[in-house]
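Have a look at the structure below before the remarks.
Here the complex is missing one protein chain, while the rest keep their positions.
Coming up: chain A.
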């Protein structure tokens, strides 16, 4: 079993080529059913004036949206890219607020316009595509049909222009071939034309795209703020319970030793030893804390050095390939470092790997980080897990995480972070002259 998870939208469906005529036939039928939705909505809107329209719309609009969403999913198969849902979210809960947002949302009206367009153009395009295929099948087996059916059913094609028997019926077979050739050349194009037409009405407009983007950014910002607040709380707690308490104990021991040094030098010496140990522990706690906030080696040497240093501390062989010109901006660098560190920590904990590889490259204004291992595989992104943490960290930067980890291995974690080349700083040559 292969587990593939991506933060982005699910990839579009794929229909096998032979299923396309039947999908097209289904779409043609649905297009006519859509007329009913169109009529219901068009009738309901003026009825708002007498209040009856409100409950009607509360039922019909969700129906239309569901109907349109089904089409978005199906049609994206022909386009190869998903059609985004453009609907606005009401800013406040409440039925009337929802109704107001919905009626003011251009997507609502574009849906209704699409129902009409789809009933005419969409229906035609789909039907032509389906009929071409069905006609080709029909004429290819025409002699057989004439043979098995009673006289007078199929033996007078084209409105009874002439009569055929099972043998002369073979004259119709080339028609089937022609129909098949036309279908194979144009069938898929017709469906794609229909999908493109639908996308122009069902997909988001430029301003709706912006609105969707703003929503995504607001969500990721909220998440970032949450994560950072939690991080600050952790640091505060660690300092308060750790180093601060140790330093208090240290100063107490020193005070007692000072007071005791003349009276009982031996006891004072013991207290001093205790104080020294306490100071050492405080230092080591502070060191761990600093490393968790921003590893010193990252500050000293940048991502390249930090990842190499990380590789050195792992209990197995790690191949590092690093190919990024200059230094990414500090926040990106830090996010990238912690993402790689977490992915490696995951590999150490669960994979039982003997080798791992890290690749860091910069292509098309994105930083690509790849961490692979030859372990047992089966890694998944679960809430609260390490990979989920990376995903959240990267989401703050609009980055993505993909895990390919079939059971039995190997595991590959692919991470991407936007990082424009213009923001890559060329480090001043650090020669020691």
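One rule holds for everything that comes next: contacts are C-beta pairs under 8 Å (C-beta built on N, C-alpha and C of every residue); 3 or more make two chains touch, one makes a residue touch a chain; residues count from 1.
Keep in mind that, in the parts below, contacts and distances are computed from a predicted model.
UniProt lists the omitted chain of the complex under the protein name "Two component transcriptional regulator, LuxR family" (options: "Two component transcriptional regulator, LuxR family", "P-type Cu(+) transporter", "ABC-2 type transport system permease protein" or "Extracellular solute-binding protein"). One of A:228, A:267, A:354 or A:423 touches the chain omitted from the figure, and that residue is A:354. When the omitted chain is restored, the residue from A:120, A:290, A:330 or A:345 that touches it is A:290.
When you scan A:98, A:316 or A:357 for touch with the missing chain, the hit is A:316. Which of A:35, A:135 or A:299 touches the hidden chain is settled by the complete complex: it is A:299.
Residue in contact with the omitted chain (choice from A:124, A:308 or A:402): A:308. With the whole complex as reference, residues 276, 279-280, 283-284, 287, 290-291, 296-297, 299-301, 305, 308-309, 312-317, 354, 430, 432 of chain A touch the missing chain.
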